[in-house]
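Up next is chain A:
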Amino acid sequence: MNLVQNFPFFCIMLYLAGGVTCCVLTPKASRAVCIGLNLLVTALMAAALAFTVRSGESYVYLMGHFPAPWGNEIRIGPLETLMGTAFPLVMTLTLLGGMDHIFEDVEEDKINLYFTVVNLLMVSMLALVLTNDIFTGYVFVEINTIASCALVMLKYKSGKALVATTRYLIMSLLGSGLFLIGIIILYNITGHLLMEPMREKIHELYLSGNYAFPLTVTVGLFAVGLSLKSALWPFSAWLPDAHASATAASSGILSGLVIKSYMILLLKIFYRVLGMEVVLSTGVLNVLFVFGIGAMLFGSLHALQERDIKRMLAYSSVAQAGYIFAGFGLGTAEGVLAGCIQILVHAVTKPMLFSAAGGFMTVSGGSRQFSDLHGAGRRDILSGIAFTVGALSMIGIPLFAGFATKLVLTRASLATAGWKCVAALSAIVLSTVLNALYYIPAVALLFDKREAVHISGVKAQPSAVYVLSLTVFMALNFFVGLRSSLLTCILEAGLNVFS
Partner candidate 1 sequence: MGSNLFFNYFEATAVIVFGIGFTILFLDRNLIKKVIGFNFMDSAIFLFLASNGYISGRVSPIFEDGVTAAEHYINPVPAGLVLTGIVVSVSVTAFLLALVVRLYLRYHTLEMDEIVALSRKEADE
Partner candidate 2 sequence: MMTNRFLILVPILFPLLCGLAVAFAPALQAGSRRRPFVLFSLGGTFLSTICVLLLLRGHSLHLCDLAPSIELRFAVDEITCFFAGLGSFMWLMSGIFSMEYMQHETNHTRFYAFFLMGEASMLGVTLSANYPTLYLCFEWMTLLTLPLVFHIQSEESIQAGIKYLLYSFAGAFAGLMGIPFLAKYGTTLNFVHGGVLDPLLTEGHEGLLLAVAFAAILGFGAKTGLFPLHAWLPAAHPVAPAPASALLSGVVTKAGVIAILRVIYYLFGAQFLAGTWVQTALLTISLLTVFMGSSMAFRENIFKKRLAYSTVSQVSYILFGIFLMNDTALEGSLLHVLCHSLAKGGIFLCAGTIIYKTDKTDVRQLRGIGKEMPVVLWCFTLCSLALVGIPPMSGFMSKWYLALGSLENGFPVISWLGPVILLISAILTAGYLLPITIHGFFPGADFDYSTLVKKDPTLWILVPLLILTTLAAFTLFPQPFMALVENTTEAIIGGMLS
(Lines give C-alpha, C1' and ligand atoms only; values in the text may rest on other atoms or scores of the structure.)
Protein backbone atom coordinates (compact mmCIF):
# COMPACT_ATOMS: atom_id res chain seq x y z
CA MET A 1 0.00 0.00 0.00
CA ASN A 2 2.31 2.77 -1.12
CA LEU A 3 1.30 6.41 -0.70
CA VAL A 4 -0.10 6.84 -4.22
CA GLN A 5 -2.92 4.39 -3.58
CA ASN A 6 -4.72 6.59 -1.13
CA PHE A 7 -4.51 9.72 -3.29
CA PRO A 8 -8.11 9.21 -4.59
CA PHE A 9 -9.40 9.16 -0.99
CA PHE A 10 -7.42 12.34 -0.28
CA CYS A 11 -8.99 14.01 -3.29
CA ILE A 12 -12.52 13.35 -2.07
CA MET A 13 -11.67 14.67 1.35
CA LEU A 14 -9.90 17.71 -0.11
CA TYR A 15 -12.91 18.64 -2.17
CA LEU A 16 -15.23 18.28 0.87
CA ALA A 17 -12.93 20.53 2.90
CA GLY A 18 -12.69 22.97 -0.03
CA GLY A 19 -16.47 23.08 -0.34
CA VAL A 20 -16.92 23.95 3.32
CA THR A 21 -14.18 26.62 3.43
CA CYS A 22 -15.30 28.32 0.21
CA CYS A 23 -18.68 29.36 1.61
CA VAL A 24 -17.00 31.58 4.19
CA LEU A 25 -14.31 33.17 1.98
CA THR A 26 -14.49 36.29 -0.20
CA PRO A 27 -15.33 35.77 -3.90
CA LYS A 28 -11.71 36.22 -5.04
CA ALA A 29 -10.34 33.91 -2.35
CA SER A 30 -12.95 31.22 -2.95
CA ARG A 31 -12.11 31.35 -6.64
CA ALA A 32 -8.42 30.85 -5.91
CA VAL A 33 -9.18 27.96 -3.54
CA CYS A 34 -11.48 26.25 -6.02
CA ILE A 35 -9.09 26.54 -8.99
CA GLY A 36 -6.09 25.55 -6.88
CA LEU A 37 -7.98 22.58 -5.48
CA ASN A 38 -8.97 21.37 -8.90
CA LEU A 39 -5.41 21.58 -10.19
CA LEU A 40 -4.12 19.74 -7.13
CA VAL A 41 -6.70 16.98 -7.56
CA THR A 42 -5.84 16.65 -11.23
CA ALA A 43 -2.18 16.15 -10.29
CA LEU A 44 -3.00 13.61 -7.57
CA MET A 45 -5.35 11.65 -9.77
CA ALA A 46 -2.79 11.74 -12.60
CA ALA A 47 -0.29 10.13 -10.22
CA ALA A 48 -2.94 7.54 -9.28
CA LEU A 49 -3.60 6.98 -12.98
CA ALA A 50 0.11 6.39 -13.63
CA PHE A 51 0.20 3.92 -10.74
CA THR A 52 -2.88 1.94 -11.80
CA VAL A 53 -1.84 1.86 -15.45
CA ARG A 54 1.60 0.57 -14.45
CA SER A 55 0.15 -2.06 -12.14
CA GLY A 56 -2.64 -2.80 -14.58
CA GLU A 57 -5.23 -3.96 -12.01
CA SER A 58 -7.84 -2.19 -9.88
CA TYR A 59 -7.54 -2.36 -6.07
CA VAL A 60 -10.12 -1.90 -3.37
CA TYR A 61 -9.49 0.84 -0.79
CA LEU A 62 -11.13 0.31 2.58
CA MET A 63 -12.26 3.49 4.28
CA GLY A 64 -12.05 3.50 8.04
CA HIS A 65 -10.71 -0.08 8.25
CA PHE A 66 -14.19 -1.51 8.77
CA PRO A 67 -14.45 -4.75 6.77
CA ALA A 68 -17.42 -5.48 4.57
CA PRO A 69 -20.44 -5.30 5.05
CA TRP A 70 -20.14 -2.46 7.52
CA GLY A 71 -17.24 -0.42 6.18
CA ASN A 72 -17.27 1.66 3.06
CA GLU A 73 -15.03 0.97 0.06
CA ILE A 74 -13.90 2.69 -3.09
CA ARG A 75 -12.35 0.82 -5.99
CA ILE A 76 -9.65 2.38 -8.09
CA GLY A 77 -8.72 1.07 -11.57
CA PRO A 78 -7.26 2.60 -14.73
CA LEU A 79 -10.70 3.64 -16.04
CA GLU A 80 -11.75 5.36 -12.81
CA THR A 81 -8.46 7.24 -12.45
CA LEU A 82 -8.52 8.32 -16.07
CA MET A 83 -12.01 9.78 -15.61
CA GLY A 84 -10.86 11.17 -12.29
CA THR A 85 -8.05 13.07 -13.97
CA ALA A 86 -10.09 14.24 -16.92
CA PHE A 87 -13.01 15.63 -14.90
CA PRO A 88 -11.14 18.09 -12.69
CA LEU A 89 -8.91 19.14 -15.59
CA VAL A 90 -11.95 19.98 -17.73
CA MET A 91 -13.61 21.62 -14.73
CA THR A 92 -10.63 23.95 -14.24
CA LEU A 93 -10.54 24.90 -17.87
CA THR A 94 -14.32 25.51 -18.01
CA LEU A 95 -14.23 27.66 -14.88
CA LEU A 96 -11.30 29.68 -16.27
CA GLY A 97 -13.09 29.98 -19.60
CA GLY A 98 -16.30 31.26 -18.06
CA MET A 99 -14.77 33.29 -15.18
CA ASP A 100 -15.75 36.73 -16.51
CA HIS A 101 -19.32 35.50 -16.99
CA ILE A 102 -19.46 34.08 -13.45
CA PHE A 103 -18.45 37.43 -11.99
CA GLU A 104 -21.02 39.16 -14.23
CA ASP A 105 -24.03 36.85 -13.92
CA VAL A 106 -23.86 35.76 -10.28
CA GLU A 107 -24.66 38.33 -7.60
CA GLU A 108 -21.67 39.76 -5.75
CA ASP A 109 -22.23 38.06 -2.42
CA LYS A 110 -23.21 34.73 -3.94
CA ILE A 111 -20.02 34.05 -5.90
CA ASN A 112 -18.31 32.18 -3.11
CA LEU A 113 -21.44 30.00 -2.85
CA TYR A 114 -21.01 29.28 -6.55
CA PHE A 115 -17.56 27.91 -5.89
CA THR A 116 -18.81 25.95 -2.92
CA VAL A 117 -21.38 24.30 -5.17
CA VAL A 118 -18.66 23.59 -7.75
CA ASN A 119 -16.57 21.84 -5.12
CA LEU A 120 -19.54 19.79 -3.91
CA LEU A 121 -20.26 18.86 -7.49
CA MET A 122 -16.68 17.61 -7.91
CA VAL A 123 -16.95 15.58 -4.70
CA SER A 124 -20.07 13.84 -5.89
CA MET A 125 -18.66 13.19 -9.35
CA LEU A 126 -15.43 11.73 -8.03
CA ALA A 127 -17.35 9.63 -5.54
CA LEU A 128 -19.72 8.35 -8.21
CA VAL A 129 -16.75 7.33 -10.34
CA LEU A 130 -14.86 5.67 -7.51
CA THR A 131 -17.47 4.28 -5.12
CA ASN A 132 -17.77 0.58 -4.59
CA ASP A 133 -20.85 0.81 -2.37
CA ILE A 134 -24.17 1.34 -4.04
CA PHE A 135 -25.93 3.26 -1.27
CA THR A 136 -23.05 5.71 -1.05
CA GLY A 137 -23.58 6.00 -4.78
CA TYR A 138 -27.19 7.03 -4.11
CA VAL A 139 -26.17 9.63 -1.54
CA PHE A 140 -23.68 11.21 -3.91
CA VAL A 141 -26.23 11.08 -6.73
CA GLU A 142 -28.48 13.26 -4.58
CA ILE A 143 -25.62 15.64 -3.73
CA ASN A 144 -24.81 15.84 -7.42
CA THR A 145 -28.47 16.68 -8.23
CA ILE A 146 -28.69 19.47 -5.73
CA ALA A 147 -25.30 20.89 -6.72
CA SER A 148 -26.07 20.89 -10.45
CA CYS A 149 -29.49 22.47 -9.89
CA ALA A 150 -27.81 25.16 -7.82
CA LEU A 151 -25.35 25.77 -10.68
CA VAL A 152 -28.22 26.40 -13.09
CA MET A 153 -30.08 28.63 -10.61
CA LEU A 154 -27.22 30.94 -9.71
CA LYS A 155 -27.98 33.39 -12.50
CA TYR A 156 -28.70 36.99 -11.40
CA LYS A 157 -32.36 37.96 -11.68
CA SER A 158 -33.15 35.49 -14.47
CA GLY A 159 -36.69 34.12 -14.29
CA LYS A 160 -35.92 31.58 -16.96
CA ALA A 161 -33.08 30.11 -14.88
CA LEU A 162 -35.46 29.62 -11.95
CA VAL A 163 -38.08 27.83 -14.06
CA ALA A 164 -35.45 25.71 -15.77
CA THR A 165 -33.96 24.75 -12.41
CA THR A 166 -37.32 23.67 -11.02
CA ARG A 167 -38.10 21.49 -14.00
CA TYR A 168 -34.54 20.08 -13.91
CA LEU A 169 -34.79 19.32 -10.20
CA ILE A 170 -38.17 17.62 -10.52
CA MET A 171 -37.04 15.39 -13.40
CA SER A 172 -33.82 14.48 -11.52
CA LEU A 173 -35.77 13.62 -8.39
CA LEU A 174 -37.92 11.26 -10.44
CA GLY A 175 -34.75 9.62 -11.71
CA SER A 176 -33.12 9.29 -8.32
CA GLY A 177 -36.39 8.02 -6.79
CA LEU A 178 -36.45 5.15 -9.31
CA PHE A 179 -32.74 4.56 -8.71
CA LEU A 180 -33.25 4.39 -4.94
CA ILE A 181 -36.13 1.94 -5.09
CA GLY A 182 -34.02 -0.15 -7.45
CA ILE A 183 -31.25 -0.25 -4.83
CA ILE A 184 -33.67 -1.14 -2.09
CA ILE A 185 -35.17 -4.06 -4.05
CA LEU A 186 -31.67 -5.30 -4.83
CA TYR A 187 -30.67 -4.95 -1.19
CA ASN A 188 -33.84 -6.81 -0.32
CA ILE A 189 -32.87 -9.72 -2.57
CA THR A 190 -29.12 -9.90 -2.01
CA GLY A 191 -28.76 -8.47 1.47
CA HIS A 192 -25.53 -6.66 0.53
CA LEU A 193 -24.68 -3.14 -0.45
CA LEU A 194 -21.08 -3.60 -1.50
CA MET A 195 -20.78 -4.39 -5.14
CA GLU A 196 -18.65 -7.58 -5.11
CA PRO A 197 -20.75 -9.59 -2.66
CA MET A 198 -23.89 -8.44 -4.46
CA ARG A 199 -22.34 -9.74 -7.63
CA GLU A 200 -21.91 -13.31 -6.25
CA LYS A 201 -25.43 -13.31 -4.81
CA ILE A 202 -26.97 -12.14 -8.06
CA HIS A 203 -24.93 -14.67 -9.99
CA GLU A 204 -26.32 -17.48 -7.79
CA LEU A 205 -29.87 -16.14 -8.16
CA TYR A 206 -29.42 -15.88 -11.92
CA LEU A 207 -28.24 -19.48 -12.09
CA SER A 208 -30.93 -20.79 -9.74
CA GLY A 209 -33.54 -18.81 -11.64
CA ASN A 210 -35.60 -17.59 -8.69
CA TYR A 211 -36.19 -13.87 -8.10
CA ALA A 212 -35.97 -13.59 -11.92
CA PHE A 213 -38.77 -11.03 -12.18
CA PRO A 214 -37.49 -8.70 -9.44
CA LEU A 215 -34.07 -8.83 -11.05
CA THR A 216 -35.44 -7.67 -14.42
CA VAL A 217 -37.43 -4.95 -12.64
CA THR A 218 -34.32 -3.69 -10.87
CA VAL A 219 -32.33 -3.64 -14.10
CA GLY A 220 -35.17 -1.67 -15.71
CA LEU A 221 -35.35 0.74 -12.77
CA PHE A 222 -31.59 1.38 -12.84
CA ALA A 223 -31.60 1.87 -16.63
CA VAL A 224 -34.60 4.26 -16.68
CA GLY A 225 -33.58 6.13 -13.52
CA LEU A 226 -30.04 6.83 -14.56
CA SER A 227 -30.80 7.48 -18.24
CA LEU A 228 -33.43 9.98 -17.07
CA LYS A 229 -30.77 11.77 -15.05
CA SER A 230 -28.22 11.62 -17.89
CA ALA A 231 -30.75 13.11 -20.38
CA LEU A 232 -31.14 10.16 -22.75
CA TRP A 233 -33.41 11.22 -25.61
CA PRO A 234 -36.99 10.46 -24.54
CA PHE A 235 -36.28 11.91 -21.08
CA SER A 236 -34.22 14.87 -22.26
CA ALA A 237 -36.98 17.53 -22.33
CA TRP A 238 -35.41 19.36 -19.35
CA LEU A 239 -31.83 19.58 -20.71
CA PRO A 240 -32.07 22.38 -23.33
CA ASP A 241 -33.74 24.91 -20.98
CA ALA A 242 -31.43 24.05 -18.07
CA HIS A 243 -28.17 24.12 -20.04
CA ALA A 244 -29.11 27.11 -22.19
CA SER A 245 -30.25 29.45 -19.42
CA ALA A 246 -27.24 28.82 -17.13
CA THR A 247 -24.04 30.93 -17.34
CA ALA A 248 -21.44 29.81 -19.90
CA ALA A 249 -19.28 27.98 -17.33
CA SER A 250 -22.21 26.15 -15.74
CA SER A 251 -23.67 24.95 -19.03
CA GLY A 252 -20.19 23.73 -19.97
CA ILE A 253 -19.88 21.82 -16.68
CA LEU A 254 -23.44 20.46 -16.88
CA SER A 255 -23.32 19.03 -20.40
CA GLY A 256 -19.62 18.19 -20.36
CA LEU A 257 -19.26 16.48 -17.00
CA VAL A 258 -22.42 16.08 -14.90
CA ILE A 259 -24.48 13.88 -17.25
CA LYS A 260 -21.33 11.79 -17.83
CA SER A 261 -20.92 10.81 -14.16
CA TYR A 262 -24.37 9.15 -14.15
CA MET A 263 -23.42 7.18 -17.27
CA ILE A 264 -20.30 5.86 -15.58
CA LEU A 265 -22.37 4.87 -12.53
CA LEU A 266 -24.81 3.02 -14.81
CA LEU A 267 -21.87 1.28 -16.52
CA LYS A 268 -20.46 0.33 -13.09
CA ILE A 269 -23.81 -1.13 -11.97
CA PHE A 270 -24.16 -3.14 -15.21
CA TYR A 271 -20.55 -4.42 -15.05
CA ARG A 272 -19.88 -4.81 -11.39
CA VAL A 273 -23.19 -5.31 -9.66
CA LEU A 274 -25.41 -7.18 -12.13
CA GLY A 275 -22.80 -8.74 -14.43
CA MET A 276 -23.07 -8.48 -18.18
CA GLU A 277 -24.82 -11.82 -18.82
CA VAL A 278 -27.71 -10.89 -16.48
CA VAL A 279 -28.10 -7.53 -18.20
CA LEU A 280 -27.95 -9.11 -21.64
CA SER A 281 -30.57 -11.70 -20.65
CA THR A 282 -33.05 -8.96 -19.71
CA GLY A 283 -32.62 -7.23 -23.11
CA VAL A 284 -32.58 -3.77 -21.53
CA LEU A 285 -29.48 -2.99 -23.56
CA ASN A 286 -31.50 -3.15 -26.80
CA VAL A 287 -33.89 -0.56 -25.36
CA LEU A 288 -30.96 1.68 -24.45
CA PHE A 289 -29.52 1.13 -27.96
CA VAL A 290 -32.76 2.20 -29.65
CA PHE A 291 -33.03 5.26 -27.38
CA GLY A 292 -29.39 6.07 -28.17
CA ILE A 293 -30.02 5.93 -31.94
CA GLY A 294 -33.15 8.05 -31.43
CA ALA A 295 -31.13 10.57 -29.44
CA MET A 296 -28.51 10.80 -32.19
CA LEU A 297 -31.12 11.63 -34.82
CA PHE A 298 -33.75 13.66 -32.94
CA GLY A 299 -31.16 15.59 -30.96
CA SER A 300 -29.55 16.77 -34.16
CA LEU A 301 -32.94 17.43 -35.83
CA HIS A 302 -33.95 19.70 -32.96
CA ALA A 303 -30.57 21.44 -33.05
CA LEU A 304 -31.10 22.04 -36.78
CA GLN A 305 -34.16 24.21 -36.13
CA GLU A 306 -32.68 26.18 -33.20
CA ARG A 307 -32.00 29.91 -33.71
CA ASP A 308 -30.35 30.29 -30.26
CA ILE A 309 -26.70 29.20 -30.12
CA LYS A 310 -26.75 27.80 -26.55
CA ARG A 311 -29.96 25.83 -27.09
CA MET A 312 -28.40 24.43 -30.29
CA LEU A 313 -25.34 23.30 -28.34
CA ALA A 314 -27.61 21.83 -25.63
CA TYR A 315 -29.54 19.77 -28.19
CA SER A 316 -26.23 18.68 -29.67
CA SER A 317 -25.29 17.39 -26.18
CA VAL A 318 -28.47 15.28 -26.25
CA ALA A 319 -27.31 13.89 -29.61
CA GLN A 320 -23.80 13.16 -28.34
CA ALA A 321 -25.28 11.45 -25.26
CA GLY A 322 -27.05 9.29 -27.81
CA TYR A 323 -23.63 8.20 -29.18
CA ILE A 324 -22.61 7.00 -25.69
CA PHE A 325 -25.78 5.05 -25.05
CA ALA A 326 -25.66 3.58 -28.59
CA GLY A 327 -22.14 2.41 -27.69
CA PHE A 328 -23.29 0.85 -24.40
CA GLY A 329 -26.40 -0.55 -26.10
CA LEU A 330 -24.29 -2.61 -28.54
CA GLY A 331 -23.65 -4.94 -25.63
CA THR A 332 -20.07 -5.84 -26.61
CA ALA A 333 -16.86 -4.79 -24.82
CA GLU A 334 -15.83 -2.71 -27.85
CA GLY A 335 -19.20 -0.94 -27.79
CA VAL A 336 -18.68 0.07 -24.18
CA LEU A 337 -15.17 1.19 -25.08
CA ALA A 338 -16.66 3.43 -27.82
CA GLY A 339 -19.05 4.87 -25.23
CA CYS A 340 -16.23 5.65 -22.81
CA ILE A 341 -14.17 7.34 -25.51
CA GLN A 342 -17.16 9.47 -26.45
CA ILE A 343 -17.53 10.43 -22.77
CA LEU A 344 -13.97 11.80 -22.81
CA VAL A 345 -14.28 13.38 -26.28
CA HIS A 346 -17.52 15.15 -25.43
CA ALA A 347 -16.17 16.24 -22.06
CA VAL A 348 -13.25 17.88 -23.88
CA THR A 349 -15.22 19.48 -26.74
CA LYS A 350 -18.58 20.70 -25.42
CA PRO A 351 -17.30 22.96 -22.61
CA MET A 352 -14.99 24.62 -25.17
CA LEU A 353 -18.01 25.28 -27.43
CA PHE A 354 -20.02 26.72 -24.54
CA SER A 355 -17.14 29.02 -23.44
CA ALA A 356 -16.72 30.18 -27.06
CA ALA A 357 -20.50 30.83 -27.18
CA GLY A 358 -20.07 32.83 -24.00
CA GLY A 359 -17.32 34.82 -25.72
CA PHE A 360 -19.61 35.51 -28.70
CA MET A 361 -22.34 36.74 -26.36
CA THR A 362 -20.03 39.31 -24.77
CA VAL A 363 -19.16 40.78 -28.19
CA SER A 364 -22.79 40.65 -29.42
CA GLY A 365 -24.45 42.61 -26.65
CA GLY A 366 -25.31 39.54 -24.58
CA SER A 367 -27.79 38.18 -27.11
CA ARG A 368 -27.90 34.46 -27.84
CA GLN A 369 -29.90 34.70 -31.11
CA PHE A 370 -28.03 33.84 -34.31
CA SER A 371 -29.48 36.95 -35.99
CA ASP A 372 -27.32 39.10 -33.68
CA LEU A 373 -24.26 36.83 -33.82
CA HIS A 374 -23.39 37.64 -37.47
CA GLY A 375 -19.63 38.17 -37.70
CA ALA A 376 -19.10 37.44 -33.98
CA GLY A 377 -16.26 35.07 -34.91
CA ARG A 378 -14.61 37.98 -36.67
CA ARG A 379 -14.98 40.28 -33.69
CA ASP A 380 -13.59 37.73 -31.19
CA ILE A 381 -11.19 35.74 -33.36
CA LEU A 382 -10.01 33.32 -30.63
CA SER A 383 -13.53 32.16 -29.77
CA GLY A 384 -14.20 31.89 -33.50
CA ILE A 385 -11.33 29.48 -33.98
CA ALA A 386 -12.20 27.55 -30.83
CA PHE A 387 -15.81 27.21 -31.97
CA THR A 388 -14.70 26.00 -35.42
CA VAL A 389 -12.35 23.42 -33.90
CA GLY A 390 -15.15 22.22 -31.62
CA ALA A 391 -17.65 22.11 -34.48
CA LEU A 392 -15.29 20.11 -36.72
CA SER A 393 -14.63 17.69 -33.88
CA MET A 394 -18.37 17.24 -33.34
CA ILE A 395 -18.81 16.44 -37.04
CA GLY A 396 -16.05 13.86 -36.80
CA ILE A 397 -13.44 15.24 -39.18
CA PRO A 398 -10.21 13.23 -38.82
CA LEU A 399 -7.40 14.82 -36.73
CA PHE A 400 -10.07 16.19 -34.37
CA ALA A 401 -11.34 14.44 -31.25
CA GLY A 402 -14.74 13.44 -32.70
CA PHE A 403 -13.13 11.19 -35.30
CA ALA A 404 -11.83 8.83 -32.58
CA THR A 405 -15.38 8.03 -31.48
CA LYS A 406 -16.59 7.58 -35.02
CA LEU A 407 -13.71 5.20 -35.73
CA VAL A 408 -14.21 2.98 -32.66
CA LEU A 409 -18.02 3.08 -32.78
CA THR A 410 -18.03 2.02 -36.46
CA ARG A 411 -15.62 -0.82 -35.69
CA ALA A 412 -17.71 -1.87 -32.70
CA SER A 413 -20.97 -1.84 -34.62
CA LEU A 414 -19.38 -3.80 -37.47
CA ALA A 415 -18.44 -6.49 -34.95
CA THR A 416 -22.09 -6.96 -33.94
CA ALA A 417 -24.15 -8.72 -36.54
CA GLY A 418 -27.71 -8.16 -37.66
CA TRP A 419 -30.01 -5.17 -37.31
CA LYS A 420 -27.94 -3.46 -34.63
CA CYS A 421 -25.00 -3.12 -37.04
CA VAL A 422 -27.11 -1.70 -39.85
CA ALA A 423 -29.00 0.67 -37.52
CA ALA A 424 -25.79 1.91 -35.87
CA LEU A 425 -24.00 2.49 -39.21
CA SER A 426 -26.90 4.36 -40.77
CA ALA A 427 -27.34 6.42 -37.59
CA ILE A 428 -23.64 7.35 -37.65
CA VAL A 429 -23.82 8.40 -41.30
CA LEU A 430 -27.07 10.35 -40.78
CA SER A 431 -25.93 12.08 -37.63
CA THR A 432 -22.62 13.09 -39.25
CA VAL A 433 -24.54 14.72 -42.06
CA LEU A 434 -27.02 16.37 -39.67
CA ASN A 435 -24.15 17.66 -37.50
CA ALA A 436 -22.48 19.09 -40.59
CA LEU A 437 -25.79 20.66 -41.61
CA TYR A 438 -26.11 22.75 -38.45
CA TYR A 439 -22.51 23.28 -37.36
CA ILE A 440 -20.97 24.43 -40.67
CA PRO A 441 -23.67 27.05 -41.49
CA ALA A 442 -23.30 28.25 -37.87
CA VAL A 443 -19.53 28.66 -38.38
CA ALA A 444 -20.16 30.36 -41.73
CA LEU A 445 -22.61 32.73 -40.04
CA LEU A 446 -20.13 33.54 -37.30
CA PHE A 447 -17.53 34.56 -39.87
CA ASP A 448 -20.08 36.43 -42.00
CA LYS A 449 -19.01 39.89 -43.17
CA ARG A 450 -22.41 41.58 -42.92
CA GLU A 451 -22.74 42.22 -39.17
CA ALA A 452 -25.94 43.21 -37.40
CA VAL A 453 -26.00 46.99 -37.61
CA HIS A 454 -26.12 47.88 -33.92
CA ILE A 455 -23.21 45.64 -32.90
CA SER A 456 -20.57 46.01 -35.64
CA GLY A 457 -17.19 47.33 -34.62
CA VAL A 458 -17.21 46.02 -31.04
CA LYS A 459 -13.74 44.43 -30.76
CA ALA A 460 -13.31 41.90 -27.97
CA GLN A 461 -10.62 42.25 -25.30
CA PRO A 462 -10.55 38.70 -23.91
CA SER A 463 -8.89 38.34 -20.49
CA ALA A 464 -5.65 36.33 -20.25
CA VAL A 465 -7.46 33.58 -18.36
CA TYR A 466 -9.99 33.17 -21.12
CA VAL A 467 -7.29 32.99 -23.81
CA LEU A 468 -5.35 30.43 -21.74
CA SER A 469 -8.36 28.19 -21.21
CA LEU A 470 -9.43 28.16 -24.86
CA THR A 471 -5.93 27.44 -26.15
CA VAL A 472 -5.44 24.59 -23.66
CA PHE A 473 -8.88 23.26 -24.59
CA MET A 474 -7.93 23.26 -28.29
CA ALA A 475 -4.61 21.57 -27.51
CA LEU A 476 -6.51 18.94 -25.45
CA ASN A 477 -8.89 18.44 -28.35
CA PHE A 478 -6.06 17.86 -30.82
CA PHE A 479 -4.30 15.61 -28.28
CA VAL A 480 -7.37 13.37 -27.98
CA GLY A 481 -7.79 13.44 -31.75
CA LEU A 482 -4.19 12.48 -32.49
CA ARG A 483 -3.26 10.23 -29.59
CA SER A 484 -6.58 8.46 -29.27
CA SER A 485 -4.71 5.14 -29.37
CA LEU A 486 -3.19 5.98 -25.96
CA LEU A 487 -6.65 6.61 -24.46
CA THR A 488 -8.13 3.49 -26.03
CA CYS A 489 -5.58 1.15 -24.51
CA ILE A 490 -5.95 2.71 -21.03
CA LEU A 491 -9.73 2.36 -21.27
CA GLU A 492 -9.44 -1.21 -22.56
CA ALA A 493 -7.19 -2.11 -19.62
CA GLY A 494 -9.68 -0.38 -17.30
CA LEU A 495 -12.67 -2.27 -18.72
CA ASN A 496 -10.94 -5.64 -18.43
CA VAL A 497 -10.46 -5.21 -14.71
CA PHE A 498 -13.67 -3.21 -14.23
CA SER A 499 -16.02 -5.96 -13.08
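Keep in mind how these were chosen: all candidates are chains of the complex that A comes from, given by their letters.
Definition applied: a contact is a pair of C-beta atoms (placed from the backbone, for glycine too) under 8 Å apart; a residue touches a chain by one contact, two chains touch by 3 or more; residues count from 1.
What you see is a predicted model; the values in this text were computed from it and never measured.
Of the numbered candidates 1 or 2, 1 is the chain that chain A touches in this complex.
For chain A in complex with candidate 1, the residues that touch the partner chain are 69-70, 135, 138-139, 142, 145-146, 149-150, 153, 159-160, 162-163, 165-167, 169-170, 173-174, 177-178, 180-181, 184, 187-188.
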